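What you see is the complex with one protein chain gone and the rest in place.
Chain IDs A and B follow the sequence of writing; residue 1 opens each chain.
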Amino acid sequence: MESVKKPRVRIVGEEKVRLKKSFVKPWLGIKYLFKKPVTIKIPFERIEPAPKYRGFHTLDWKKCIGCNFCGQICPARAIEMTWIEVDGKIEKRPHPKVDYGRCTFCQFCVDVCPTGALGHVENCYLTTSGLEEDLELYDWVPIDPKKVQELNEKFGDYRFPVERITFNKETKETTYYLRDGTEFRFKIIGYGLKPPAAARPKPAAKPAQKSAESSKKDESSKTEEKKG
Amino acid sequence: MADLEVPKELREEAKGHDMYLHPIDKNTYELFFGPQHMATENFSVILKMDGNRIEKAIVNPGFLHRGFEKLAEGRPYFTNIALLLRICVPESDVPENIYSMAVDEIVGWEVPDRAQWIRTTVLEMARMSAWMFWILGFGNEIGLYTAGQWAAAYRERFMRLFEELTGGRVYHIYTVPGGVRRDIPGDKWLRQLRDTVEYLKGKLKDFDEILFDNYITIERTEGVGVMDKKFALRHAVTGPNLRAVGVPYDVRKDDPYYFYPELDFEVPVLKEGDSLARVLVRRYEMEQDLYILEQLLDMGPPSGPYMVQDPRLKALPRFKPPKGDAYAHVESTKGDFGAYVVSDGTHKPYRVHVRGPSQSHGVTVLEELLKGARLADVPVILKTLDNCPPDIDR
Partner (left out) sequence: MDMNEKPKVEEKVENTEETKPELPETKEGRLVKEILGEAPYAEGNVRRERRVEFKVPPERIREFLETAQKKFEMLIQITVVDWLKEGEFEVIYQLWSVSESVHAAVRTRIPREDPRLPTVMDIWPVAETYEREGHEFFGVMYEGNPRLGPFILEPREYEKHPFRKDFNMLGYVKGIYGEDFDRYDESKTNYVI
């Protein structure tokens, strides 16, 4: 577009812009009193989110190669790589864990994913009551897109597909209670890019950190030490 | 002002007032206007009042400072889009576009035609929805709430269109260096956009009736906050505020970008320089924006890719542009919005500096215009200048 010559500026005179002062005209707005309102009654009516609305993430665990591109591009540092053990088998690569307390829903992580493992669905209801268990709920390793689709077809209200997440401190086992009643169990055995089995014990977390996340991490790092 | 000695009896008297005022003299007091007041959005003006007249005004910004420019220095190039667009809430595409244009210039990318068409359309849609947002604010300030409610409803139509195109409603995170992130969803979307444009063309007449022709609007704005041409130029006032004093400066005409050289539109210019002139210039620009959108739709999106083809984009987090710097600016509803980006060859920008239009007309100009105004004129002056505090704070 650089080569195009600058167009002549056409200036509009005053006569075209100036309007007429009127005392009667504003009353014409009354005609809208008899028209259907544009507001929607929320519990009874609903707007569907647009297709490909940027909502919660999904992750195909088989495709994920743990390259940490998503963690690098994330503007809010919401993504942390997590080492996971399912049914006694450690996954070969770390998987991203998304913290919706930080996520800005820009979905750059989905764009950069080289294998297309990370995706997103239209589910967008993110409300908490501020309780500790709610805050833990919105910090998850995304689950398989097929499962989320299935739940969406069943409920169709675009809510978070998991109802409750529990973490057993003794067995380090995380359980996702999905909305249709099924349970999904795995163990989180470490964080970061380096595998926990490589005997690289993390430095002990500072005593100042008291929140659930750090305590969880303490637990995991201790397990590493035991294993190593 | 704060260190002035206040007599004891005046201090006692001040406690009896409804508002907490700081009396300075018998008839003079200090009034904190904002940041809760809706007209100021998120900044405050400290007014030294003599009865109902303003003697002196001191702008007190900083409530919205989030240090975006500093944060941008610590993040990769593409990621910054998700950050910088928060500088301008009503038209978040403007910061996206200026940053993308500057990075495009540093890298030397020739953005594909289709991407340019989409960017132009998105910018115009953003302008239109920002005008609606402005009507909401302005109508509320002068007590005509109906117009504001209508405008909010019409803005919803554009938000829906944005939702389908970009996947987000307010923060679109759509324009990236090198193009745009998604293609147009299909012909259905283009038809919807045309319907919306047609619909809004009819609705502008309603706004004329209820807001712009209204006795109250004209009485409240005429002769309020007058500035002249020399004052405006020396204070770097841009956008509709500059056009209301008789300078036909529009970035779309003077420094054309994207598809604007091929589009035919008019630049409204008035001479008075008062609040009414600023309102009317904006009113006419709405019409022009709808006309531009119509032309773009008649033109149709050119075929081709919507993103540049570059092997460097495969590893997006480590994308490194060459060394250099560039300044890019676009015309937003508030004025000339510019960004200056310096690259030192690493994967993070060395410096990003955003120039918001309110930086010039929100501080010194506002302080000058408020001198001698009445207290009831403060919201009118603020809203007709279209002051946007995040521009100042960033």
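Methods note: contacts are C-beta pairs under 8 Å (C-beta built on N, C-alpha and C of every residue); 3 or more make two chains touch, one makes a residue touch a chain.
Fair warning: this is a prediction, and the values are worked out from it, not measured in the lab.
In the complete assembly, the contact with the undisplayed chain comes from B:E69, out of B:E30, B:E69 or B:E141.
When you scan A:K31, A:R46, A:K63 or A:R77 for touch with the missing chain, the hit is A:R77. In the full complex, the hidden chain is touched by chain B at residues 61-62, 65, 67, 69-71, 74-75, 233-236, 238, 247, 249, 254-255, 327, 329, 336, 338, 340, 342, 350-351, 353, 355, 359-360, 363-365, 392-393.
Note that in this section only the chains that are shown with their structure count from here on.
Remark: chain A and chain B have CA centroids separated by 29 Å (rounded to whole angstrom).
Those residues of chain B whose C-beta lies close enough to touch chain A in the complex are 75-76, 78-83, 116, 144, 146, 150, 153, 156, 160, 163-164, 167-168, 171, 173, 181-182, 185, 206, 208-216, 218, 248, 250, 253-254, 256-262, 264-271, 280-281, 283-284, 314-318. Listing the residues of chain A that touch chain B in their complex gives 1, 4-7, 9-12, 14, 16-23, 25-26, 28-29, 32, 38-39, 49-54, 69, 72-76, 104-108, 111-112, 114.
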